[in-house]
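A single structure is presented below for examination.
What you see is the complex with one protein chain gone and the rest in place.
Letters A and B mark the chains as written, and numbering starts fresh at 1 in each.
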Amino acid sequence: MSDNAHIAKYVLRLADDALVLGHRLSEWTSRAPFLEEDLALTNVALDFVGRARMYYQYAAELTGGGATEDTFAYTRDAREFSNLLLCELPRGDFAFSVVRQFLYDAFALPFLRELKGSSDQRLAGIAAKAEKESTYHLRRGKEWVLRLGDGTTESHQRMRQALDELWGYTHELFEVDALEEALIAEGIAVDPRTIRDEWQQTVTSVLIQATLPVPESSWSVQGGRTGYHTESLGYLLAELQFMQRAYPGLRW
Amino acid sequence: MNDNIVALPSEEKFQARIDAEEKIEPKDWMPEKYRQNLIRQISQHAHSEVIGEQPEGNWITRAPTLERKAILLAKVQDEAGHGLYLYSAAETLGITREEMIDRLHKGISKYASIFNYPSLTWADIGAIGWLVDSAAIVNQVSLQNTSYGPYARAMVRICKEESFHQRQGYNIMMVLMQGSEEQRAMAQDSLNRWWWPALMMFGPHDGESAHSAQSMKWKIKRRSNDDLRQQYVDQAVQQAHAIGLEIPDPDLKWNEDRGHYDFGEIDWDEFERVISGDGLCNRQRIAHHIKAHEDGAWVREAMAAYDSKRRARATDVA
Partner (left out) sequence: MSDHLQLYEVFIRSRRGLDHKHVGSLHADDPEQALEYARDVYTRRGEGVSIWVVASRDITASQESDCESFYDPLDDKPYRHAAMYELPEGVDSL
């Protein structure tokens, strides 16, 4: 594999994370607990879709051959999607979406801070923009975890359940394979293992403040980076790709 | 203070202020009927924006390109924002958002009937943006001069933001009309379905509109239903023809004497049927809104509980 192909593969991972999570967030539009939150959640969804587009556009340039951002988003099947499983799980109730987002944003912020220092200028540029967004996302997320964790018995219970359902998917955030090892060595990719302590600390301190127990369960599910997904991704893609599949090759 | 010194506010003084094109502001004295009339109109307008999120939101997860997806998300979000501006304006009249939402759920308060029609194809996103938003804008531009200050100011902000809505819708239609046979058919089919409901958005003929005369006198409404509808037809026909779409009205004809298009009669039976509940999506639209509201109840309760705990803690510390 050429250097460009390696980098493209890495960029697609980041792009798929953003698209799939953005898609799940966009499912909240018109369904939020109240109107202000409807707008706020849609803003976050827009940030992720925007981020996905920047990454896909870069992947398209690296790949060449007439590929566009939409080629990657709309014409690959589940096995070719390399997003983290955490991002694809169905949106669940509001507690589930809050916890997922918090766990992800607590990872994304230090990740993007590191990616800003990538020797790949394009990635560094995308990270600089995305880091600002993630700062805001994490601020929102922390406040929601506090409110709902330390709110009513019901909200506390829902948050605990969401944490239990999601915790096993967080280990994947810190997995590194041969492709990433090579790119880390070149100073292009971020080594997620170096930010694990920071993530753990952010998550733990907020959960404790929110009176929520830090899960201790040891279960761990992985596979997203190699295209090994939960079944929900197929349905997500069926919906996302419907138009391009039903009417291939047209301009919209 | 001696009450006799302060001149008593009166209906005449109120009307004189309106006649002089001065705005009425929240703390001013106003006839109870003016207040109720405004609450009815503004809350209906707010509900329309919020219910209007649904037919378009229906395509957010299926938008055909990432760019279209981002545009649509931003557009639907704007509708939510406009609903919020309008609820805010109505709240200055002494009603809460909760009361307004409750009235919507109980069917006491209406929303624009156009949103009871389904969005079945991608072209419908084009048709809604182009036809429905243009119709809304024609109406809203006239409302920028409405006599109630908070409503007028909300309208100014909304009109400024909405200009991109109709353009993105028209752009979707234009691209479809430049596309394949199938795409052109999709666009035409969509126009065929949305054209008449769009004309209905302006409401009954002037003579038959229940609230019109008083609303015009109070300058809550600034132009008549038929007047606005004619302006809309004149604009839309030209826009349709420019991209090769046919208006589904055999009676449509340019009238040289009037300087306007003549057009066929609206099917008022259908208008009544859909308003009174027999549209394809009436039940789903309200059910969707009620479900989101009910699903969110525990979140709102948790916020309240958290806030009281925090206040209690603050008091303890103090």
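What we mean here is this: a contact is a pair of C-beta atoms (placed from the backbone, for glycine too) under 8 Å apart; a residue touches a chain by one contact, two chains touch by 3 or more.
Quick caveat: nothing in here was measured; it's all calculated off a predicted structure.
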Option touching the unshown chain, where B:A63, B:L84, B:M155 or B:M177 are the choices: B:L84
Residue of B:E98, B:E182, B:E246 or B:D267 touching the missing chain in the full complex: B:E98
Contacting the left-out chain in the complete assembly, out of A:R140, A:H156 or A:H229: A:R140
Touching residues on chain B - with respect to the absent chain: 1, 5-7, 9, 27-29, 74, 77-78, 81, 84-85, 88-89, 91, 96-98, 153-154, 157, 161, 297, 300-301, 303-304, 306-307, 310
Chain not shown, touching residues in chain A: 34-37, 39-40, 43, 136, 139-140, 143, 147
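Throughout what follows, only the chains that are shown with their structure count from here on.
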Between chain A and chain B, centroid-to-centroid distance (C-alpha), Å: 35
Parts of chain A lying in touch with chain B, wherever the complex brings them together: 19, 23, 26-27, 29-39, 42-43, 45-46, 49-50, 52-53, 56, 69-70, 73-74, 93-94, 146-148, 150-152, 154-155, 158, 239-240, 242-244, 247, 250-252
Residue numbers on chain B that touch chain A, as the complex places them: 50, 53-54, 57, 60-70, 73-74, 76-77, 80-81, 83-84, 87, 97, 122, 172, 175-176, 178-180, 182-183, 288, 291-292, 295-303, 305-306, 309
